[in-house]
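Take a look at the following structure, please.
Missing here is one protein chain; the remaining ones are kept as they sit in the complex.
Right after this comes chain A.
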Amino acid sequence: MTRRPLSGRLRAWHLVAGTALLAVLAAGSLFVGVSDLTPAGLLAGRPEEVRTLVESRLPRLLAILLAGTAMSVAGLVMMHLTGNRFVSPSTAGTTESATFGVLVATLFAGGEAVIVKMVTAVAFALLGTFFFMAILRRLTFRDMILVPLAGIMFGGVVGAATTFVAYRADLLQSLGAWTAGDFSGVLRGRYELLWIAGAVTVLGYLYADRFTVAGLGRGFAVNLGVRYDRVVNTGLVLAAAITAVVVVTVGEVPFVSLIVPNLVTLALGDNLRHALPATALTGALFVLLCDIAGRIIRFPYEIPVSTVLGVVGAAAFLALLLGGGKRMGLR
């Protein structure tokens, strides 16, 4: 699935401009919220405002940036490894499997140890993703669309299993609370796990060239001296780990991993080392914008970011699917 860039190369000023825009929005987002927080108050050093900033607004901002960056990079990596631009954690059952893992951990280990939840979620996400890859191998006719369709249905099956178990265990309501991605509960001490996702994302950057080569196909990769299976497995583990960490800390953030990498590679082409920083930046921007929108639309109430992302993301995906199909080289 090689894609030639539309608008030439990524230039340094693109990244600089993007970063500047992100910085402005990020700073602005700190002052959007119910409790009073103004630049003037901060400068005057009012203790309650400083506390709001440190305990709530800054952690929230960091969580948004980390989750947006990590999810979009996870999507980009999976897209490369499967050679299909519609495969991402949300269309391969990875997210649903991670959620299942969280449920299982809660059932058997109680709600206490976050680390237990996370490890279980990662394990389940991995299991789910590899199972999906096994289904993929059975699809002899690998249509660009057929693969994500199978993935979405697989996710649906895992989701139904999760609902059933939760229903039997009387956890349906808590399940609803975990799965809806929402940054409003993020406080200091409640988001730090996301730094792991950030670290894994950096690891993805170090591996970028190998992923690019693996994306060219097994034969090609082996000829170039890349250990294909090992690279693919590493990539899937990275993507599954990122997804699981995000699900455990903030819940499901739909469509980010699907839309952002597609938009970026549409503009920049397929070289992962080029596309990756831009993807990370765009992912952070995208989630930040949606979160700010969710905070503003019905002030002082909040609309969870997963709802906003669901609307914006689904609409964008449909536009890609029905409108941009030809340009994306679908047929």
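Assume contacts are C-beta pairs under 8 Å (C-beta built on N, C-alpha and C of every residue); 3 or more make two chains touch, one makes a residue touch a chain; residues count from 1.
Keep this in mind: contacts and distances are computed from a predicted model.
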Hidden subunit of the complex - UniProt protein name among "Hemin transport system permease protein HmuU", "Anti-anti-sigma factor", "Extracellular solute-binding domain-containing protein" or "Acyl-CoA dehydrogenase": "Hemin transport system permease protein HmuU"
Residue of A:Leu61, A:Val87 or A:Ala150 in touch with the missing chain, whole complex considered: A:Ala150
Option touching the unshown chain, where A:Ala17, A:Ala44 or A:Ala160 are the choices: A:Ala160
Absent chain, residues of chain A that touch it: 86, 135, 138-143, 145-146, 148-150, 152-154, 156-157, 160-161, 163-164, 167-168, 254, 297-298, 301, 303, 307-308, 310-311, 314-315, 317-318, 321-322, 325, 330-331
